[in-house]
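What follows is a single structure, written as structure tokens, with notes after it.
What you see is the complex with one protein chain gone and the rest in place.
A, B and C are the chain letters, set down in written order, and residue numbers restart from 1 in every chain.
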């Protein structure tokens, strides 16, 4: 039931919302989150790498988990890859439900997981031409705060 | 800084997001909620009434309160009035921030308040031509769960 | 509207039961609060009585701020009565 995509192209929030609601009459609310590339610290561009195959599977798995946990009528996860510039949308979460609480809780759950449990890696490019991989913050990526469920156990430290 | 509108016309989520982000470079995430007219119980249309003057003031007041409480870079509140049919968007909340948590918390706060503290009234029209005012659920409207702040104290029961 | 007048507004089903959206009245003698005004209005006729009978379902705003029964009402004020809100 979920729509899950990993794509280089920009997404159109209005069009994705229309696609999500088309033909579904019980929807009372749509929660939505759009992640945007920030222009902090002199970043001029960003490159997103992913794990083809695993990423799509992981996204489908977490969408299924959200649909089991909340009374959703549909959800959409789109994550961009490749080169992006500040101000561009990088990730889109939509969760539709009969009621606002389920829609907003599922939206929060899904974006938290996308930030901490989905196999994407960001490399930032700066005004001076230098590039650097973004490091995961403690508590993000290192220890996903949300259960990964269908996509497997939490990543463990190798000690 | 907030955009607040009460209007009969449909809103365009993509256009409102573009307007919110235009010229603001620190945005890392946009939280969004769209309320949709549900086709439950044979509803064929809905009419929204408001209190001109007070409604706009109340919306501006709650937007200001959200901007004080969270580190927002902007927010948009649009509520429609007049006749709406199932599937149509009735209310739009956007909250932009550097970080996702502030954006999503503010979005939840704003839609909770719009549902329980803003002077709007819904009348539903059914397939048989009958009309009925929507009754507030206990805990909604009767006792707003969020502080009204600039728009005044909580409405009280007259006993 | 004169300086001694009250501007009254009614919304949603209160408006329908009262039979009008707004009216201007002279501040009645002895009315100093929203609660006083509510009691006075109930005596104005069956439409008012029906609209305002169940105080649990009546809300009020004075000069566009939500108000309670103890909120003062003064000449020149805009006083609105309406049901619990059902927006969003």
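Here is the rule we go by: a contact is a pair of C-beta atoms (placed from the backbone, for glycine too) under 8 Å apart; a residue touches a chain by one contact, two chains touch by 3 or more.
Please read these numbers as outputs of a predicted model, since none were measured by experiment.
Q: List the displayed chains that the omitted chain touches in the full complex.
A: A
Q: Sort through A:49, A:64 or A:88 and give me the one touching the missing partner chain.
A: A:49
Q: List the residues of subunit A that touch the chain left out of this view.
A: So the residues of subunit A touching the missing chain come out as 35, 48-51, 53-54, 57-58, 79, 90-91, 111, 114-123, 133-136, 140-142, 148, 151-159.
The rule is simple: only the chains that are shown with their structure count from here on.
Q: Give, as an integer number of Å, the spacing between the C-alpha centres of subunit B and subunit A.
A: The mean C-alpha positions of subunit A and subunit B differ by 25 Å.
Q: Which residues belonging to subunit A are in contact with no fewer than two other chains?
A: In subunit A, residues 100 touch at least two other chains, as defined above.
Q: Any chance you could list the residues of subunit C touching two or more other chains?
A: 88
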